[in-house]
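A short write-up of the structure that comes next.
Only a single protein chain was left out; the remaining protein chains are all shown in position.
Per-chain residue numbering starts at 1, and chain names A and B are given in the order in which the chains are listed.
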Amino acid sequence: MRYLPLTDTDRAEMLDVIGASTIDDLFVDVPEAARLDGPIEGLPLHASEMAVERHMRRLSKKNLAAADAPFFLGAGAYRHHVPASVDHIIQRGEFLTAYTPYQPEIAQGTLQMLFEFQTQVARLYGCAVANASMYDGSTACWEAVAMAGRVTKKKRVVLSGALHPHYAEVVRTMAKFTEDEIAGAAPALQAQPDNDGLITRIDEQTSCVVVQYPDILGRLPDVAKIADAAHEKGALLIVVNTEPVALGAIKSPGELGADIVVGEGQSIGVGLNFGGPYLGLFAVRDQKHVRQMPGRLCGETTDAEGKRGFVLTLSTREQHIRREKATSNICTNSGLCALAFSVHMTLLGEKGLRALAAENHRLTCLAADRLAKVPGVTVLNDTFFNEFTILVDGDARGIVRELAEDGVLAGVALSRLFPDKEDIARGILVAVTETTSEDDIDALCSALKEKLA
Amino acid sequence: MARYFTEEHEWIDIEGDTATVGITDYAQEQLGDIVFVELPEVGSTVDKGKDAAVVESVKAASDVYAPVSGEVTEANDALEDDPALVNTSPEEDGWFFKLTLSDKSELDGLMDEKAYKSFCDGL
């Protein structure tokens, strides 16, 4: 077997040193009745590299890759161009095959990268401190809710109706077990987010308000107004962002008054990957909240010779030390995705991110304008960044499926996200990025025109 | 003024109804460099044997239990900026909090300095 270096001679010599006569002598503590004699029946035996690759390629060919079709899906996962050098760097063995940097003297590469990453995220979010990553945006969202409970010692959570329904569902699922009270709402299909409706639901018992920016329908809520309303009642404002590229064009959540900012970092450097692995981002506006944060934190210090270096710090918040009193049970996070994000962000820089955001927005405006001209299509949004909602005269889910058969990946039917809401059946969420060509937009318009005729 | 000790390595100074609480030199020695102390809020009440504060080194966090019950009247704010006081002066400047005793009989059964020293020697 190509991954196993021991030879039978080695094995015999080693058993001899150990003082065992057979390998099964080392498994004596496994009850004999449970011990398996041979390979488990019904499973295939080992295969060559060539054979495995062939099998996997055959499976991969059964999927329609985004690059092979006009592609307009978003809803929390976006297709952006990732520079080739990003993938090259994350495949360097020293990054790819390293462990969590618990031995800082021989992990400065990962640690310095994490310090740079934390700073990039904090600045993008308009916050003081970001952590070294969470699993993804949805789990980061729950962790933020849990943190707000620790900070405010209150239990009522107000969710915007326009929060990504998967994120809301993760919060609801966890809250069932922590006995937090979740005040959710259904999204209303209207041109503007219902800022005032959200604000009226905040009361003195509220620990936090969770609002997505841009929201699940692509609209831009009035975060500053919601922040003021939350703070007036002693609640924290959690802002969720699922499209970091947007923050190259719009004000940062921290600047608008968010206390905790969480989000999905997948857009920068990571790729679609059918939903994972992704990259949870987590930041706090005020450093005073840092000891209540979940997840790893990398900090600057000096070594015995006075040289600058980096270490994981404030670890007493974490499970390996604090056990049942930890701020989170998270251990493994999304380290390599954080590296991909950081490398891509370094390649972009301030200038590149702003240009990327502008290009996304330009193409999205163009798409919205062209789609608005298709008979049977209405553009819902007044405001958006690179994603907006259209209403079609017909069953959106069926239309999306039919267009896929014709080779156009038209967007996400809202009924896929909100299965219980019938009034939403006409909605399609359409995302446009720099990877979308004007030809793609025209292909979508003509396909819809034909389908709705 | 009388000083008492607990088996959980806290010391308590009693002056009238007021108790001052900290951790012992032995405890700080075991913990190593103290990096953070989380103190109870002034005005809160603590119950004997229940969590009252947390003391953290780089690799360990230990709960400090209230050695007696009462209402917290003062917390040592100096520890916020300089947690190292717990290492350099554990039994004086590095005190944690003061409280008003609610039940003086809770002092019964605590150790004096000599008893505590022989307790530590036996560890």
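Criterion: a residue touches a chain if its C-beta (ideal position, glycine included) is under 8 Å from a C-beta of that chain, and two chains touch if they have at least 3 such contacts.
As a convention for this text, contacts and distances are computed from a predicted model.
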item: Undepicted complex member, UniProt protein name, chosen from "glycine dehydrogenase (aminomethyl-transferring)", "ABC transporter permease", "Proteasome lid subunit RPN8/RPN11" or "Aspartate carbamoyltransferase"; value: "glycine dehydrogenase (aminomethyl-transferring)"
item: Sole contact to the chain not displayed, among A:230, A:261, A:356 or A:430; value: A:356
item: Of A:181, A:203, A:286 or A:382, the one touching the omitted chain in the full complex; value: A:382
item: Where the unshown chain meets chain B, residue by residue; value: 8-10, 23, 27, 30-33, 35-36, 55-60, 62-65, 83-84
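What we mean here is this: only the chains that are shown with their structure count from here on.
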item: Length of the line joining the C-alpha centres of chain A and chain B, rounded to whole Å; value: 44
item: Parts of chain A lying in touch with chain B, wherever the complex brings them together; value: 291, 313, 315-316, 321-322, 325
item: Interfacial residue positions of chain B with respect to chain A in the complex; value: 36, 38, 56-61
